[in-house]
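Structure in structure tokens, see below.
One chain of protein is taken out of this complex; the other chains stay put.
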Amino acid sequence: MDDLSAFARQIFESQPFSQFIGARLTGSGPRDAEISLPISGQHQQQHGFVHGGVISYLADNTITFAGGLALGGNALTSEFKINYLKPARGSLLVARAHATGVGKRQAVCQCEIYSIEDGEEKLCAIAQGTVVAAAQ
Amino acid sequence: MDDLSAFARQIFESQPFSQFIGARLTGSGPRDAEISLPISGQHQQQHGFVHGGVISYLADNTITFAGGLALGGNALTSEFKINYLKPARGSLLVARAHATGVGKRQAVCQCEIYSIEDGEEKLCAIAQGTVVAAAQ
Amino acid sequence: MDDLSAFARQIFESQPFSQFIGARLTGSGPRDAEISLPISGQHQQQHGFVHGGVISYLADNTITFAGGLALGGNALTSEFKINYLKPARGSLLVARAHATGVGKRQAVCQCEIYSIEDGEEKLCAIAQGTVVAAAQ
Partner (left out) sequence: MDDLSAFARQIFESQPFSQFIGARLTGSGPRDAEISLPISGQHQQQHGFVHGGVISYLADNTITFAGGLALGGNALTSEFKINYLKPARGSLLVARAHATGVGKRQAVCQCEIYSIEDGEEKLCAIAQGTVVAAAQ
């Protein structure tokens, strides 16, 4: 698993968009991944909350990593669905995904996205999606 | 409708994240919106394709604007689902959303996201989601 | 294609649940399927409209057949999402699905479900989902 975590970290660090948006892979396990994003002004929509597109990036990517870790290698998200529960603001977003159903070639993952506001975690969105092993 | 299009443009231009990611509202109608994004290196994932999170941003935001135009004012996307069909690369992404079902307080929208590669449009992803009118 | 349509019909007729609920495969094409369901009292929910579960069955199964026809053989729906637009009642439900994105092993399909009330088609629900080729 240490090798797989290192592999995940290496892939994450080679994603230009994840660097551009300011995200970090802050956790990984055999079927789990956590991505964190310090919130700054450039992540906002017109009312000062975090843009839904930032949250959907977190859902997409955290699901990809949880599924890839569960499948043991290169993988990609083929689809997902997200429900926004509360507007997000504060200092940090944390997305945690878990591969709930794992087969040979695909993993179905669930993801929760939290905002940290005044030291308190608030659940902002939940997502569910499919990760498929990349063709070799 | 001209007023509503101007209102949409004004909202779009006040979204810091849309500016940050480099998107433009390139079309609007009574139930429709189009957002375009010139692709650059910072939008990529680890294999040189556009990151899924960029495409999910386009789905989220284009659905929001199509639904908001159909509902006639401030609105937000409460949920959506996206299927990725092909890896996206090339010079430009274009997302087009249409409000297929419009009620008093919510609009259900469908969105297609195309990449322009070598002058040809390729369908990269399709999405479907719900926009709700913002409380006044 | 005639062979494939005949194959589709044969599979449909060997689905006990489709017989039980009263559905019929009323159309098929290289990437398309249509399933119809004459509405009766047993399909209702507590307010006299068609139960959402009946409509979700139509989405699930019509997507399966459109995807299976596009993939050329045995297939199953791995996931779908449905938005209900209007309560359904009347004499008949008609679901039409189309495989929008077709790869070697999976097809992404879109489906519209209509009710026929007083001779008029009303769009009741839209769905989007993934069909995967069954392992041989």
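Letters A, B and C mark the chains as written, and numbering starts fresh at 1 in each.
By definition in this document, contacts are C-beta pairs under 8 Å (C-beta built on N, C-alpha and C of every residue); 3 or more make two chains touch, one makes a residue touch a chain.
Remember, it's a predicted structure, so these values are computed and weren't measured experimentally.
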item: Interface partners of the hidden chain - shown chains only, full complex considered; value: A, B, C
item: Among B:E34, B:D60 or B:E79, residue touching the chain not depicted; value: B:E79
item: Where the missing chain touches chain B, by residue; value: 78-79, 81, 106, 108, 130
item: Contact footprint on chain A, counting only the chain that is left out; value: 81, 83, 85-86, 100-101, 108, 110, 123, 126-128, 130
item: For chain C, residues in touch with the removed chain; value: 11, 14-21, 41-46, 50-54, 56-61, 64, 76-84
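Everything that follows uses one rule, which is that only the chains that are shown with their structure count from here on.
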item: Shared interface numbering between chain C and chain A [over half = same, under half = different]; value: same
item: Distance from chain B to chain A - Cα centre to Cα centre, in angstrom; value: 21
item: Whole-Å gap separating chain B and chain C, where each centre is the average of the chain's CA atoms; value: 28
item: Euclidean distance of C-alpha centroids - chain A vs chain C, Å; value: 33
item: Multi-partner residues of chain B (at least 2 other chains); value: 81, 83
